[in-house]
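The complex appears here without one of its protein chains, the remainder shown in place.
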Amino acid sequence: MADNNGNSGSNEKPATKLLDELEEGPWPSFVTEIKSAAEANDSARDLLGQLEVSYEEKKSHWKHGGLVGVLGYGGGVIGRYSDVGDQFPKVAHFHTLRVNQPAAWFYSSEALRKVCDIWERHGSGLTNMHGSTGDMILLGTTTDQLEPTFQELTHAGFDLGGSGSAVRTPSCCVGMARCEWACFDTMKLCYDLTMTYQDELHRPAFPYKFKFKCSGCPNDCVASIARSDLAVIGTWKDDIQIDQEEVGKYAAAGLNIQRDVCGNCPGKCMDWDGRALHIENRDCVRCMHCINAMPKALRPGKEKGAVILIGAKAPIVQGALLSSVLIPFVPADELLDTLKELVQRIWDFWDEYGTNRERIGELIQRVGLPAFLDGIGLDPVPEMVAAPRDNPYIYFQTEKEGDQ
Amino acid sequence: MADNNGNSGSNEKPATKLLDELEEGPWPSFVTEIKSAAEANDSARDLLGQLEVSYEEKKSHWKHGGLVGVLGYGGGVIGRYSDVGDQFPKVAHFHTLRVNQPAAWFYSSEALRKVCDIWERHGSGLTNMHGSTGDMILLGTTTDQLEPTFQELTHAGFDLGGSGSAVRTPSCCVGMARCEWACFDTMKLCYDLTMTYQDELHRPAFPYKFKFKCSGCPNDCVASIARSDLAVIGTWKDDIQIDQEEVGKYAAAGLNIQRDVCGNCPGKCMDWDGRALHIENRDCVRCMHCINAMPKALRPGKEKGAVILIGAKAPIVQGALLSSVLIPFVPADELLDTLKELVQRIWDFWDEYGTNRERIGELIQRVGLPAFLDGIGLDPVPEMVAAPRDNPYIYFQTEKEGDQ
Amino acid sequence: MSTATVQSRLTDIGPPSYQKYLPPIVLRNYGQWRHHETLAPGVLCHIAESGERLYTVRAGSPRLLSIQTLRRYADLADRYCGGSLRFTSRNNVEFLLEDPARIEPLKKELAALGIPVGGTNNAISNIVHTQGWVHCHSAATDASGLVKSVMDALNDHFTHEDLPAKLRIAVACCLNMCGAVHCSDIAILGVHRRPPQIQHEVLPKVCEVPTLIASCPTGAIRAATVEGKPSVEVIEEQCMYCGNCFSVCPAMPLSDAEHDGLSIWVGGKVSNARSKPSFSKLVIPWLPNHPPRWPEVVEAVTKIVDVYRGEARRYERMGEWIDRIGWPRFFQLTGFEFTRYHIDDFKHAGLSYARSAHVRY
Partner (left out) sequence: MSTATVQSRLTDIGPPSYQKYLPPIVLRNYGQWRHHETLAPGVLCHIAESGERLYTVRAGSPRLLSIQTLRRYADLADRYCGGSLRFTSRNNVEFLLEDPARIEPLKKELAALGIPVGGTNNAISNIVHTQGWVHCHSAATDASGLVKSVMDALNDHFTHEDLPAKLRIAVACCLNMCGAVHCSDIAILGVHRRPPQIQHEVLPKVCEVPTLIASCPTGAIRAATVEGKPSVEVIEEQCMYCGNCFSVCPAMPLSDAEHDGLSIWVGGKVSNARSKPSFSKLVIPWLPNHPPRWPEVVEAVTKIVDVYRGEARRYERMGEWIDRIGWPRFFQLTGFEFTRYHIDDFKHAGLSYARSAHVRY
């Protein structure tokens, strides 16, 4: 059946001498995937053709994207046009849809098949599972297919993700669903945040993009500290739970506890005397190393919550940033409310002072953390800095404080 | 006898209610020193008076310095005028002379007395032993006394130090004179450098000041890495010398070698198994800690030399800098020649590109280390950096290199 | 199709509820996991407080997946996992089993499909990557082809947990770094090395000149009149080929087949385990773009992995290992050349200089 996407069942397979080489070897091949889609879909076939040309010429054949989308949404679709559309008409327009993944990327086979069916009808039959922000990426369709795809998706329970100067699809680690270390419910928080910010996600109105990521513990399995404007990283306040007997078993099994566990502790707060493991919890920085090394013997404490960090981003424009601590600890059950309140104040400040294409992290770099804190009404605490300033260039605000 | 400095033997002691309080307490008192000089010297007495006023008013009563000096020298004297000269005429002019200290501040009693005698005749009778660059500071005299003081000093074997945009008096640690760890002859090098750069020291012709300091080992007892534009810090290339028997004695005497020595080793390259100390010298960063902790058991290796570092300074203007590695190792006997050659190239570059009041460290910050290295003709080596760059903003010079 | 369009139009429904696709065993033990064990590379067992055991089989994926393959995954999920599966934050697929007896049969089926099982613990996991020539205009290289070439070479380290610690590789095809390579153990980054080729004809029509000028981090762009029309010029010595001007203005393309290529960065990490998160550092400024197999890149990455594997201590991530042995020795061991490009000369450059007398010989 020739469907709306114009799949005509043409039989000409493009010659893909270079790409064919990428079907060899033990790792699953994306070329095989494109070919597989191309069996039934012309745009996948033309993609193969254009990609072979790119491989020959060592350059991209996509033009600078244009704005396309679905009714009432300002984002979620990346417009893409070929500059060799005459040669490969089925990818002349080849937009992708970003679709909100289910939290922690859990699917039922049924849901997965439903998406496949929709994408078979309306797109190239190619996907990314998943994009590096976390979305399900439906790779390649034409402008007229966007709205029908969208409607089918929503009826199947899926909505579009973010693009442009908007909230981007939040993502989270597997957390409580399968991890013993989750210090808060990452999946629920991620879902709640996504629901809370539907409008900000779908209708870009910020100076630039804004990403949320939630990791259940400091192992940070969704790389939130490196890749999100607002990172929530689980941690605990009280003592690490120790099962000394199990510690002994690790030692008996050959783990060199003093050297490999204590010796690698950044808090320098562990001691193993051959019989008992002592942890000076006051100095523990909650790095997870000892727990990672002996998961049966050690566990995070019971008073759980998260650190809130702000400002990560890739290098463009002023250099890459890692997030830094904004609130050292929020109890797990207060996370959502605290975040809602906090994020609003952050966005208000960003809205007022951010320049075009200035991420929140860059804005903080520009105006300085003290001014940012003033702006959002948060008190400075020493946990926010690796160390206090080492230069004496202090803008004293003598008026404010009175003169002693 | 009323000498040239106008010491008239006046008997009026100024009231020094506040300063008097500083004669109490166990630490030797500078007030007592000034009073002691004031017994015989009017300018010391007026200094006391003016200082008391400063203590009352909480402000300095010195005016912005003026240029004064001795014939043919552009520096070595700090001009100083009082803004309460009417009240304290004997400190209306109160310049200091900076006098090159002997290397590592060794004196004979005879030499010391000679200086005292000269300063009794020509100045306030007050000194700083020593200034924080290292000079002997003769504190307070009048313009007409500068030349006579200078002439007497040179005949006693002393010359002026630096001030202004010139080489400043180099300084060094006690080194081979009394320290078992000196990896090169700090006193000789310091002396040789001072002699080599007499002209640059006495006739300011640079964009700004330039300081040399030489420490015999990484303990850096003259703070060269923090306080000199060009730091020479002794180190060694081969293995730390170990006397295992003496190590055992430290252990027996109660030193917790594993925890306090090995555990503090930044190279993570030491192991103490209760009987022998093993050092993986390849990973040793030559920090000195283990040697400091067990001076009888451990010693630097035998292949001695120094690291050359560049660029330290106090915060004004662009923030304080620590020196950084320029040459990772120069054998002890090649130090002087290497430095002479290197320093000339550095000064040429500074001369050409440095702006007014730009220290060499700030120039390097401004143009970038790669450009500086190009400029002085030194190849980049990884020892120069804590880590390679982490941002991808590379100025590729494709022309120069051809295209591969 | 037609059925869908007549239905009411839904918007802002958000993603499926976070619990919607969780398998029953997960729902039963949600937040009640006690600890875990590794049964084999790629096979984990999570034990709940209840005593229930959940088995995970992690399989590699090219990420770019056809619906045909997705349906195959769905079939496997039905056969082995009660119809449920998940993907990981590094784009692997995870099959969640209740019955340990079914692990081996599943692994066999995966093997038959050419899908490797592994990526856990001290293995190399999947390569986080980006669109490349498959879908992006900015790409200085392809991402998928690079990943395939590198993973082919490293596949044994995916299926065996034979490294000192986790080793995370990422690919990004331009400096926008969608692959977030900036904190990876090994990062492969596409780079341009020629300034933008300004298309003066179209520029005034498609770009706002002030925005364009403001976009350049180094101030290399200034207004100019070209053949009577307002346009811009680029001061070439000030351009470091970041491509930000192209992001805001299509009339500034940087692609140049001969000069584009790859750079290699190492020693970054994300986790807070032991050391703090840190950026990757430059080790090879440029390698040529040699599709389809990028032999120079594969060789360089393999070299790094081999040396790391041979030298690092247990639990030492790439960057932690280099921290201990020092960068000079890293360059010695790998044989890579240290050049002026390795020395930072951007904003915080001075802080990257070796500001101590700590030197290894």
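Note that the chains are named A, B and C in the order they appear, and that numbering of residues resets to 1 at the start of each chain.
Definition applied: a residue touches a chain if its C-beta (ideal position, glycine included) is under 8 Å from a C-beta of that chain, and two chains touch if they have at least 3 such contacts.
Source: prediction; values computed, not measured.
Considering the whole complex, the hidden chain is in touch with A, B, C. The residue touching the chain not shown here, chosen from C:K108, C:R222 or C:H348, is C:H348.
The missing chain, though absent from the display, is touched by one residue of A:I225, A:A251, A:C290 or A:L342; that residue is A:I225. Here one chain is not drawn; of B:V68, B:A223, B:I242 or B:L378, the residue touching it is B:A223.
The chain omitted from view is touched by exactly one of B:K13, B:R178 or B:K340, namely B:R178. The residue touching the chain not shown here, chosen from B:K13, B:R113, B:H278 or B:K302, is B:R113. Although one chain is not displayed, chain A still touches it through residues 218, 220, 225, 233, 235, 237-238, 266-268, 282-287, 307, 309, 321-325, 328-329, 364-365, 368-371, 373-374, 380-396, 398, 403-404. Within the entire complex, the positions of chain C that touch the omitted partner chain are 272, 276-277, 348, 351, 355-358.
FYI, only the chains that are shown with their structure count from here on.
Chain centres here are Cα averages; for chain A and chain B they lie 51 Å apart.
Averaged C-alpha coordinates give centres for chain B and chain C that are 49 Å from one another. Inter-chain spacing, taken between the CA centroids of chain A and chain C, is 12 Å.
Each of the following residues of chain B touches two or more other chains: 390-393. Across the assembly, chain C contributes 175, 177, 182, 217, 242, 258, 279, 346-347 as residues in contact with two or more other chains.
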